[in-house]
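Some notes on the structure that comes next.
Only one protein chain is missing from this complex, and each of the others stays in its spot.
This part shows subunit A:
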Amino acid sequence: MESLIGLLVGAPLLGAAVLLCGGRRLDRAGHWLASVLAGASFVLGAVLFFDMLGKDGEHRALHSHLYSWVPVEGFQADVAFQLDQLSMTFVLLITGVGTLIHIYSIGYMEHDERRRRFFGFLNLFLAAMLLLVLADNFLLLYVGWEGVGLASYLLIGFWQHKPSAAAAAKKAFLVNRVGDAGLAIAIFLMFTTFGTFAFAPVLSSATDASEGKLTAIGLMLLLAACGKSAQVPLQSWLGDAMEGPTPVSALIHAATMVTAGVYLITRSGAIFNAAPDAQTAVVVVGAVTLIFGAIVGCAKDDIKKALAGSTMSQIGYMILAAGLGPIGYAFAIMHLVTHGFFKAGLFLGAGSVMHGMNDEVDMRKYGGLRKYMPVTFVTFGLGYLAIIGFPGLSGFFSKDQIIEAAFAKGGTQGWILGTVALIGAAITAYYMTRVMVLTFFGEKRWEPDENGNEPHPHESPSVMTIPMIVLAFGSVFAGGLFKAGDSFVHWLEPVTQHSHGDSPVSAATVTTGTVVALLLGVGAAWLQYGRRPVPRTAPRGSLLTRAARRDLLQDDVNHAAFVTGGSYLTRSLVYVDHKLVDGLVNGTAATFGGLSGRLRRLQNGFARSYAVSMFGGAAVLIAATLLMRAV
């Protein structure tokens, strides 16, 4: 069984290599090859999963040592895998959703002439993401971490002919570098503290280290998580990342890659458990982002950007839960999985809508689409109900648990966090209802464009709708399945530990609170958008609305804080380089050049001069030798 783990990563890696090196010959079959390999990876994952189920909880982890990467005394870097329940959960999510999205892309990218390359990048992403969650040490995890960053960069900028896509890719890459630096520093610190970066020794001896060091490591890991998972203050790249093809947004920027931060924090749980200050920082980041993303989601008219705001907010929930410690880890991962289903489904639905609407993304130009694309409407609608936490659907169970755990944190902190999470739930219901109403209800608001092409909304081909249907099933049933008998919590418990905590409010009260919040949100949105006609152009809006449309001024803040200062710094460095460094260098060069010109005049071509020089040299040599003896 252990040997299958390598194949899990190997299959998509092979696909990426073949597709990216294979050339045009593979243009016609490349997408099938990629989808089959993704599917193969999923089947392998499923085989391993059922094998794992056959063992008892404590002995389920598999280890596979592939080879020693850098074997230096005192510095052992191995390429080795660890497949435990946490990794398994991710493997199934990544390969499962990944395969569905591969299939969906066959239809979505049908008319793109660079489709083979697109599938090559998708496979590359799968391989890197699997490496990230299967690594048994932080260094190899870092390799996967950078790998998904690369794939994300390539796919956001896939339509590189659009300057906006190229800029978005660059922005995502640069912002992620900040987080990556954090992860690198965290690994350095681990190595200096523990002498290793393998999971088992680091996590088991975490309590031996001083709290200061653990806090430093924790904060650096949090920085890494912020970058990859688009959490405040490194959230600015996610909205722009929607420039990528929609399947990419669904797979990478909703379901899998952006949740890597949650994985990192959960995986390093032992460190955070021993560093309460770092944990507090985590919950603060989670709570702030939760609200931040939700507000941004309320103001966006671009359907994908509204969903991107929602992703940010939902990951905020997960980070918040992960920051709660053992009472929250299992729920963070549970929400992560259910979110993977419904958010991927929502994005695929958005893609389907765009597919039928000539790639229009402005929701103010949709309206009444439920009649034209019934399958999309139903699957999107189920995803919508799941995300707002409609009782009985996936999101209800997972989000409810997080809110409950937030109250269970205890003390003032618990009250604040619980309230924030509840408010977040209300805003979620508001913005998702807005998306739903603007897109599928009301009058049709589309018109012919300047070339007279009027969109003819139509249902997408079945290669696209089937993945949406499968994901809709997940959106509906996954939560209930996980909640039944606390099966998911028990599944993860051997890895993440679990404790119940003491909630000051009863579970029933929390559930009631969430349902009330949900009704408030839906009602407000219905009042605002459902009952009166929606203008085709956005009204000016309040100050907050305008700020939210600008992503709550994130880019302005970044610009003022870093770009301006940074460009001053570079300009002054360039000045110093030109005037001082170049001056010195050129001066030195000129000195030697002048010296050279003078010295070469000694070489006048006359043998007699040469002989004199030799004679003089010999005389000096002899004199110097004698002198040495004399002194």
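Here is the rule we go by: a residue touches a chain if its C-beta (ideal position, glycine included) is under 8 Å from a C-beta of that chain, and two chains touch if they have at least 3 such contacts; residues count from 1.
Methods note: contacts and distances are computed from a predicted model.
Asks: Which one, "Outer membrane lipid asymmetry maintenance protein MlaD", "Copper resistance protein B", "Amino acid ABC transporter permease" or "NADH-quinone oxidoreductase subunit N", is the UniProt name for the chain you do not see?
Replies: Checked against "Outer membrane lipid asymmetry maintenance protein MlaD", "Copper resistance protein B", "Amino acid ABC transporter permease" or "NADH-quinone oxidoreductase subunit N": the hidden chain maps to "NADH-quinone oxidoreductase subunit N".
Asks: Taking the full complex into account, find the residue in A:His111, A:His161 or A:Arg629 that is in contact with the omitted chain.
Replies: Reading the full complex, the residue touching the unseen chain is A:Arg629.
Asks: Could you tell me which of A:Arg25, A:His111, A:His161 or A:Arg600 touches the chain that is not displayed?
Replies: Checking each option in A:Arg25, A:His111, A:His161 or A:Arg600, the one touching the absent chain turns out to be A:Arg600.
Asks: At which residues does subunit A meet the chain that is not included here?
Replies: The list for subunit A reads 589, 592-593, 595-597, 599-600, 602-603, 605, 607, 609-611, 613-614, 616-618, 620-622, 624-626, 628-629.
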